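Yeah, one chain of the complex is gone here, protein chain that is, but the others are all in their spots.
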Amino acid sequence: MESSPFMQSISFLLLLFPLLGFLAIGLFQKELNKKLSGIIASSFVFLNLILTFILFWYVSSTNQTVETNLFDWIKFANISIPFAITVDRLSALMLLVVNGVGFLIHVYSIGYMKNDEGVNRFFSYMNLFIFFMLILVLSSNYLMLFIGWEGVGLCSYLLIGFWYKDHANNNAAKKAFIMNRIGDLGFLIGIFMMFHTFGTLNISEVATKASVMPSGSTALLVITLGLFAGAIGKSAQIPLFTWLPDAMAGPTPVSALIHAATMVTAGVYLVARSSVLFMLSPVTMNLILVIGIFTALISGLIAIYQNDIKKILAYSTVSQLGFMFMALGLGSFSGAMFHLTTHAFFKALLFLAAGSVIHALNQEQDIRKMGGLRKKIPFTFALFAIGAIAISGIPPFAGFFSKEMILSVAYEHGMGMGIIATFISLLTTVYMFRLLFVAFYKPESDAVKANHHIHESPKVMLIPMAVLALLAMVAGFVQIPALFSTNITVFSTYLSPIFFAAHQLVPASGQNLTVLTEWLTLLIPLTIIAALVYFSYIRFAKDRVPAELSGIQKVMANKFYVDEIYDFFFVKPTEKLSLFLRETVDQSIINRLINTIGNSTLYIGGRIRLLQTGNVGFYLIIMVFSIIAILFFNLIR
Amino acid sequence: MIIALLLILPLFASLFLFTGKTGQQSKNFALLASLVLFAISLIGGYELIVTPGKALFSNVDLESIFGVNLMFKIDAISIIFVILTTLLVPIIIASTDKKEHRTPHFYALIMLMQTALIGVFAASDMILFYIFWELSLIPIFFITARWGGENARKISIKFLIYTVVGSFFMLIAILYLYTLTPTPHSFSFDSFYQLKLSYSQQIPLFLAFFLAFAIKIPLFPFHSWQVETYNASPVQGTMLLAGIMLKMGLYGIVRFLLPLCTDVVANGSLIFLPLILFGVIYGAVIAISQPHLKKLIAFASLSHVGIIALGLLSNSRYGIEGGILQMFSHGVNVVGFFLCYYMIVKRTKTDKISELGGIASMAPRFATIFMIIVLANVALPLTNSFVGEFLILLGLFTYNKILAIIAGLTIILVAVYMLKMYQKIMYGEKKASTENFTDLTFNETMLFVPIIIAIFAVGIYPSFVLQLLQGVVK
Partner (left out) sequence: METTVTQLQMIPLVYYIIFCTALFTIGVVGVLVKRNALAIFMSVELMLNSANLLLAAFSAYRNDPSGQVFVFFIMVVAAAEIAIGLALLVVVYRSSRTIDINILNRLKW
């Protein structure tokens, strides 16, 4: 089926615009007016957004995929890896998220970064990020996906370390890049194994070829484990999750765009993209499930005891990503994608609102030094509250619907799994409302009282937030739980062609719950949420001195000492090894050995030289005895 | 014709430059000559691209006079290295600074070096190959000894003896091969390729060649000349060494080890690949804690060329083609890296990483260029190294999965030491030595332009190199 040339050129333009934006702003950094760069960058993304709508309309109405082959990237012998882009329903959805949220955040950044001297650099990186993210989303083969994958990692590195004068930022950036690289190695190995097994890297061809393989074969296990390792790195799952909270060192719009809405969800996208492969590898699926649950639990617990507003949100992101992976592990690909989408809206909103708070308080991020902001910056407060409600899964906001979609799958899988999933989603309520009450309700802290410059953010920042808030409120209605109505399943219907092949492979095994149970699993958590909100209000909104942390709380507040453990087991030994190899092995052994060979030659020469005494009598004696010896040896031989 | 020009032009330029008067004039002349050479080599490359599988020949028949036949042949593999040489030499020549006061002899030696390097890559006869191989030592020895830093003489002598010991083994291997050729004996490559060597003949050949190349490349544990020589040599000498000269060893692997010792390469890989792999990790780990920038580049280079050797000896097409592509990329990247080093040292007079910092805020243009070169070294996709490393690791993976996974660790380690180095030098607050760091001048920027073009051209469209090789790699 030939794709229409018009759609093809549109999908190509999608890549071209952000690249142009990057080059235009990047190359003329010095010359460009600082006010202009944000407008240029935003308008390129805006153009992309329009194109995205066209493409989205096209693929959702015709159920066709748009394939465009740009040029052959690597081609010789039996390798053929073209630079080709594919727009299908899944990538169109991601396009909407990336370009939509991306555009809003670009606009927001115009206000947020206004007074920064590196604003041109900032926007060039942002456009570069969009470019690589689109490559990631649009690629039709895994190696090209890997380009985008590493490319967004680079942009993340550049943007986390955006304020590079402070080495703390740079260390965070470096950490992010290196941890991602660890995952990338897994990704590469997965790609190698894939090529080795199937002889191609084309995503759809791989899926076709894999679907006839027996479930649980070793090759598929290696491939999926490799890909999942990549996803772990990029989506900050256990054991590679510690980079994401550190990544909050970057400017807040970056945290919103890269580290909440788009890049970190790439892991989820990758697994969903390779749904056929993963479905055929039950071991990996179980691993994903376990890792997802543990990540969601642990980071949710850590989030409760953090005091930095952005760190709380970061751990919340890790936790939500864990939740998505749990959904993937349960086989609910569309559930994960739905939560990914809604999460992009409300988490971006929360970050932007947090940015607005930070902006208002002159870069203050510690929530203990906030309080009473409800009255000082009411709009921001309202927007933040919408985000908090949405993420906590309180109806009728978007989070409720997406979480409900995952929870129902979990309950179908088994009552135990359902309770675990519910518990995870309840954690969200605790840390989000703690944050909300401490920052906005609690009586004003001294720092806030002393600060007379607290001001509401400009419109250029508020309007994008308002749009996101609107989305966070209504986006859920496209997929209503079966309990209320069986007709409105726009989202899963939209994605069903993508995951059709994967779901065909494994027969649906979940038991159907009775209507009563379903109501109970819906209502009990909601009641608990209500209770939790109330208790949080009592506990945190009043002016009470926080109790001393003790025992397990301390461990949670210190993030389970994961950083320290890694430092002890990986970083320090590597440095020691490096020093040992450099000083001992290289200098004292190898180099000395070589030098010893040279020096001993000199030394032996120097010694043998002394035989040349100059005494003729000595020479003569040696000569005579040597002759006698030679003759004698000839005689006895 | 092209080959003759490629050899004679730099030789005469070199001889002419020995009589030169002022350094500046000589520099201009040498630059002009090397640019002309670059153009000529591009013409050669174009001819090979339009007719795939073609090779340029040149035969100087001196049979009647000296009893030898000078045979030159440039095929697709050779032309890559010839172009690498002619691309980098102008950059190297242009990089000398006015303040450094180089005499005309300096440029004459560089041109002589270029003659020797092109000769090595173009020779199609073992004796010629050997002569050029050894000839290349002479100019680099004098460049290091005469214009080098601390202890330069001692170190250059060590370097000379060390590499000559290696070539000595190669000479033995060449003579051994010569005796095996059917009468009348011949030194030409073709007659060697036609030999059907038994396994027991291949083993000593392999060992002798491998030792020679391992010292030249250098591979662990024969690398101890490298760091010292890089460190002592003036930066132009280091660029010649790291960018082009060590490719001679890898080129030797492609030319001799692979076609002649096929069985040993096929069967014995599990013995020497782990050794090379150890060297790869070894270099990368040392680079993490290396306090001097120039030595860091040396160890990084040790690690990178080790990967190339892994690919070449991995017994798979992907590995070999990736290796050849990566040789080109490495040459470009390492020269770019040394140029960055030179820009820093020129301004701050130190290459101790701990004494540098905060350059990015004062020199944004330099910071961008340096970042691109660092990323190319890290093998980020769309830069030149990625395709090469990907193919090498893929080749290695098809040969042995465990080795490939261990080799893959370098993509993590390379990120560790490169980013650590870049962060400490470029980011943070400025230090005393970087107080007055000025951004690149126009001339200095122009030095980087061809390098950056090469980085992205090969990264985005490597197919033309790969397809060029298609007919040659068997």
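Letters A and B name the chains as they come in the text, with residue numbers starting at 1 for each one.
Note that in this section contacts are C-beta pairs under 8 Å (C-beta built on N, C-alpha and C of every residue); 3 or more make two chains touch, one makes a residue touch a chain.
All values derive from a computational prediction rather than experimental measurement.
Q: Please identify which of the visible chains the hidden chain touches across the whole complex.
A: Per the contact definition above, the missing chain touches A.
Q: Given the contact definition stated above, which residue among A:363, A:514 or A:612 touches the chain not shown here?
A: A:612
Q: If the hidden chain were put back, which residues of chain A would touch it?
A: 609-610, 612-617, 620-621, 624
Quick note on the criterion: only the chains that are shown with their structure count from here on.
Q: From the mean C-alpha coordinate of chain A to that of chain B, what's the distance rounded to whole Å?
A: 38
Q: Under the touch definition given earlier, write down the residues of chain A that touch chain B in their complex.
A: 26, 29-30, 71-77, 79, 121, 143, 146-147, 150-151, 154, 157, 161, 164-167, 170-171, 173-174, 177-178, 181-182, 184-185, 188-189, 192-193, 195-196, 574-575, 577-579, 581-582, 585-586, 590-591, 594-595, 598
Q: Give every residue of chain B touching chain A within the complex, in rising order.
A: Per the touch definition, chain B meets chain A at residues 158, 161-162, 221, 223-225, 282, 285-290, 317-318, 321, 358, 360-361, 364, 368, 375, 380-382, 387, 390-391, 393-394, 397-398, 404-405, 408-409, 411-412, 415-416, 419-420, 423, 426-429, 460-463, 466-467, 469-470.
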